[in-house]
Each structure stands twice: as structure tokens, then as C-alpha cells.
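All protein chains of the complex are present and in place, except for one that has been dropped.
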Amino acid sequence: MITFENVVKQYPNGFRAVDGLSLEVAPGEICVFIGPSGCGKTTTMRMVNRLISVSSGRILVEGRDNRDIPAEELRRKIGYAIQQIGLFPHMTIYENVAVVPHLLGWEESRIRSQVDRLLELVGLDPDEQRDKYPRQLSGGQQQRVGVARALGADPPIMLMDEPFGAIDPITREVLQDEFLQIQKEISKTIIFVTHDIDEAIKMGDRIAILREGRIVQFDTPDTILAHPKNNFVRDFVGADRALKRLGLVRINEVMDTDPPMVAYEAKIEEARNIIQKRKLRSAFVVDRDGRLRGWVDKEAAERETSLTEAMAEVPYSDIAVRQNATVRDALSAMVTRSFRITPVVDSKGKLVGSISLRSLQELVERDDSEASEVSP
Amino acid sequence: MTEEVTVTQGRRQVPVISLIWLGLAVLLLVLSFFSVPLKDARFAGESASLAPNFWLPTLAPDTNSRDGMTLISVGAIDTGIPFWILAFVFAGLELWLARIFAQRDEKLIRPLFRAATVFLAFWSFFGHLPLWDALLSTIFPRSPQILYPRTTVIELTAQHLELVIVSSVITIGIGLALGIMVTRAQFREFLPLVSDFVNAGQTVPTLGIVAIMVPIIGLGFWPAIVALILYGMLPVVRNAIAGLEAVDPFVIDSARGMGMTPSQILWQIELPNASRIILAGIRTSVVINIGTAALGAYAGSGGLGVPIAGGLSQTIFPFVLLGALPAALLAILIDYVLERIEFVLTPKGLQIEK
Partner (left out) sequence: MGGIIASFGFFFLPLLELKPNRLASGIPFELLQLGGDTRYIILFLLTFIVLAVALNRTTETRGWTLVALGNTMMFLTLFLGALAGANLIGNAETLLEGVNLRNPRILPSAGLILGLVGGYVTLFGGLSDLRKAKTPRVALIVAAWSGLALILIFLLTGQFDIYSVMVEFRARGELLGNRIVEHIMFVGVALIIGFVLGVGLGLWSFRDERMAPIILYVVGIIQTIPSLALFGVLLVPLARLGDRSASSIFLFLLVTAVIAALAIFLYRRFVQSFGPRLRQAFLIVTALLSAVPLALFVVLLSSFVFRSSFVVFTADGTVFASFRTLLSAMLLVSIALWLISRYLKKGLLKRIMRYGGLGGLALFGLTLLLAVGIGSSQFLSRVDSFAALTVRDLGVSGIGTAPAVIALTLYSLLPMVRNTYAGLVNVDPAITDAGRGMGMTPSQRFFQIELPIAFPVIMAGVRNAAVSLVGIGAIASVIGAGGLGDFILSGIDNASIDQILLGAIPAVILATLLDAGLRGLEQIFTSPGIKQV
């Protein structure tokens, strides 16, 4: 969709902001550019819609060299959202979102329905917000309008330069989640510039880490966290990259699909057996439909005479984690409740597996040893 | 406005201003060897050199002025020293100062020295009447009358400055006091009223203000002064208010938090921070006063407006230029001098680097 071929940006004073960069952004993916300030990430992004000219090399947009398309025409096909938002203060929300459709000469009725659709998409009530002016909106609302405006004429490609950078952390999280949801619907090809590694990991399908105008590593978030190519990347992603990586791994990818499980109607001996056999300290109790009812620990199982008396009956949401949650969530749950093992359930509460502290430890250790093999 | 432009000459740098003085000195030296015949009747066919002598301005309390009390009197003395000597001296001094202060950014002596020397140069040129005679007779070769009778350019300029100095001192005093007063908490309710009056005052034509004083006070020095004060007050008050209002409230709050008294806050915090805007207002006011003082001719106050008004009513164009050119030059000159003073007086942290 977007291909950089040996792109160089050299300024008249000789400074090379981008130095021989090549990469390809696949259709429908969010490609995050990240790196320290001055690494050329914004420059690279701005060369795509020719806000900055390429010194040598070329950029293909949908297979065409972007210099073959008149700059304005090119830009109208590419959505553009920036950190400062840059909403036009003298235009209403409606007029702001309608800028590109107007530039493209759409019919008024089409523009109207498009604007309403987009405002709804970004979670704003069109009837309420349409005729307001930017200064009447909160920062978060303004940024939603900024995204809607970038989507104005349904461009296949979007460039986003730290679009959530100037917003308070809580709203930022909300907007990130919402945007990922929107992206599922619209699946645009997006270049997303940020300096926040957490945002990059969360938003990116692939991440390009840049330094001094070159790509240091271009890979999926998981691979980058698991296998940082060198010390620069390792430092950049941070000492807690293992923890960050746990945030990327879904529980159902690593859980033990054969959890220590005993039926609610079963005898107490059955529970003792399972605990002894698997050298565990506890087992989970499920009902006839496989739903988690509670748990029984080793001492109680040996002391009491019936399972119903030995078990601690609790709502599954209190002790279990969902199978589509991240491993990081599981770790957090275990630490807060001081469990060594935690049950995993599906959305209906059915026990589908378990995950233990030890297995997490193994996961982290394995990544580390692999990574150090790559760059000692 | 004047940047420190320097040209490289070998390893050392000679400031351009030195070269300008040097060029002027050489030019005047050459000119002093030639005499040109003078056209105006008062010279009775004499000849004179176009190179001026060095004229000094004097400022004294008023003794016996033309029209009653004027508080101060501005005068001019012909020292008899040819100006080209001074020009050589200035060239040397500028060079010397540039050497002394080569290493550091000096923002007191050099701007003031520059302002003073430029002023003296203009003053000397204003004083040299043959120069004006030659200039005007070149422009108007057929005009029988060249110079405004019974007076000289420097005399008119001195009268003009008298008006400006007296009115400006009073204007600045009253204007600043008023501006400071209405921004204090206890008088703040008058602020909208005062700015209303200031804005409304803007719409009154200057000529109207000067004129209205004549039937009320009569002809002479004072009606012009009152008019100058009334009109010149507006920018001073407006900028004083704007400057004091623009001081960051958090700065004042932290000063208060450190235990400063209101008067300490005013003198140590508010006024220095507002000084740039206040000084700009004062400069505007003085420059406006120079312009309005020219209208004082119609109120009989003297000054450079006199030959303009006289020339217009008698349709003798050389007279008009004899007033208009020095008045224009004087305004630009004073604006420049004030700009330098403003530059020196503004606290360093607030100076805008140019």
C-alpha cells in the first residue's frame, strides 16, 4: 500500500533527517513509527503526503510514485491527524469535518450524511455537536473531531502524528481503545507516529523503531519485545519489556488447557486425588455445565469430609480471568489475590484452563534467553 | 533598530558607524574649503561654506522668554568649532568603544553615545543656516524668498523642543500616575471609565484640540501646551494600563506570597515588567507631541509649524519646506533617540533580541 524505497531527506545544511529508509506498509495495518526526538519519524511520515519533499529514493502510494500525483490531490486522498489537532477555529464542527469532501466537490447531501456518520463513528452526537465551534469542545472531543476530519472523505490511507499526545492519560486510553474498535470497522492503512512505547505496542500491528533517520528494527510488537535487535531497542522499549510483552500475549495462547478440575457433585476423595497427583495446592470446582463454582485447597480437602464443606464457593468473576485477557492481567490478578495458579474462563464462566505463576516465569525466561542470543 | 553591523577588516572589525562618521568628516572637511553664494536677502550676496560648525543645545530654566512663562528655554550655541573635527572624534570614539566592548554585550554606554552623537550632528546641521539656504534655493531656483524672515531654523527647532519637552514631562507624570492609579485595587472600578475616555479622546481631531484652546486661553505658548498634554496623555495612559494589566498575575501572586508590600510589588515587580509597553507609550506620546506641536503655530506658540503655516497662507513654498523638512527630521531623530533610551531602560530579561 505504501512503500518506501531507499528514501533520503537531506536538508540544505547537509543534515540527513532520513537516511536511506526502506519499508513497506501492508494494506489495512497500523504501522507505528517510533523513536527518540529527531529520529526522523515525523519527517518520514510527512514525506508520504509530500508535506516534505523526498531528496532521493521514492515513496509508492498504492503502487504509484507519489511525486506523479499533484500534491493537493494526493493529500486529499490521505487522511491527516496531528497532535495539535489544528481544528479550524472559525469553522463549526460540521464545516471542519466537511473540509476535504468540500475540496473534492462532493454534493452537499452526501457531505451531510458523511459528516453525521463520521461524528457517530467517533462517538459524538451529530445533532448536538454539529453546529458547535471547536473552542466549545473539550480536548478529548476536539481530538475525536480531528480523527473524524481525517476520515472526512474516506481516504484509504491515514497519517497520524501523535494524535492522542496532548490528551490526559485516562482519556487517551479511552480514545486508543475506541480508535482500535473503529479501525476494525474501517481497516485503513495507517502510519502512526508516536514517542510513547506503550501506545506503540497497543496500537501497532507492526512497529518501526527509528534512530538517526534509519530503521533499527521493523517488526510486530511481540517480536520487538521478545527479541530486541540490539541494546538501543532494548533500552528504548524499557527494562519492563518482559512485563510489556505479557500485555501482548493472550491467556488462551499460553494457558494450561487441562486445569485441575473436580465436579461439584464429586466425592471429596476425587479432589484429594487430583491435588496429590498433580502436586498442587488446590483444585477448581465446576458445575455440570463446566462453569466455575469455586475452589478447594489441599488442607481443606484433607480435613473435611464432603466436597461441599471443603470448597470455597465464590462467583467466578472474583477469582477467574477471561481467556481473551492478556497474560499481564492474569499476573496482576495472581499478585493481588496471592494465587499461584488462577482459573481461566470463557465469557459464560466455563472453566477452560488455568495459568500458573511458574508458567509465566518460564515464558519470561525463555524470551530473555532467546533475546540475549541475538545480541549478546 | 540599529543592529550591530560590522565589516571584517583583516582580523579586527571596524564598526560601520565609525566608517560613516569618517566619511562625513572627510566630506565636511572638503566642503569647508569651498564657499557658495547665498541667495536669501538677509545675507546680502555673501558666500559661506556648507560645512556646519558644532552647535550645542542648551537647556535652562526660563528667564525672559518671548511670550511669558514657558518653564524652560531651549537654546543653541554656535561653538565655532568646525563639525568635521567632531566627526573625526566620534569616528575614533566609536572605534575605541567597539574595541573596549568587543568581548561583551554592552547595552548602556554605546546606545546612549550613539543617540547623543547622532542628535548633536543633526543639531549642528539644523544650526547652519547657509545649508538651508543652499538646499532650498536649489529646489526653488526662481523663488525670490528663500528663508523665513526674522528667525532661523535652529531657533524654531528650539521653540518646538520647548513645547515638546514641557508638555511631555507633564503628560508622562500625569499619565503614568493615572494609569497606575486605576490599576490599583481600590480605584479599579474607574478603569473602564478611564479607558472609555481615552478611547473617546482618540476621536477628537488634534487640530480641534489645539484650536479650541485659543478662544479659551488665548494665543501663545500655553494653549498649545494644554492641547499637547490632553492629546499626548492618551497613549501614555493606554499603554500604562495595558502594560500593568499584562503582567502575569502569577508573578504578582508569588511576589505577594514572598511578603512584598503593595508598593514594593509596584516598584520592583509590576513597573519593571510593564516597562517595555509603558516606554513604548511614552515614545508614541512624545512623537505625537512633536507633530501636534507643529499645529501650535496656529495657536501662536511658535515652533517649526510657523514657517509652514506662513508659507501656506502666502503661498511661498520654500517657507513650507523650511518648516516641514526640519520637523520631519526632528520627529524621526527624536523617535530614534527615544528608541535608544527605551532600549537602555528596558530590563535585560525583557529585551527582545533583534
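The first chain written gets the first letter, and so on, giving A and B; residue counts start at 1 in each chain.
By definition in this document, contacts are C-beta pairs under 8 Å (C-beta built on N, C-alpha and C of every residue); 3 or more make two chains touch, one makes a residue touch a chain.
On a predicted model such as this, the values are computed, not experimentally measured, just so you know.
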Visible chains that the absent chain touches, using the contact criterion stated earlier: A, B
Selected from A:M1, A:A17 or A:I85 as touching the chain missing from the view: A:I85
Option from B:I170, B:A328 or B:I341 whose C-beta touches the chain left out: B:A328
Touching the absent chain when the full complex is considered, from A:K41, A:R75 or A:R322: A:R75
For chain B, residues in touch with the removed chain: 1, 139, 189-190, 192-193, 196, 200, 202-209, 211-212, 214-216, 287, 290-295, 297-299, 304-305, 308-309, 311-312, 315, 317, 320-321, 323-325, 327-328, 331-332, 335, 354
For chain A, residues in touch with the removed chain: 46, 49, 51, 71-78, 80, 82-92, 99-100, 103, 133-135, 149, 152, 159
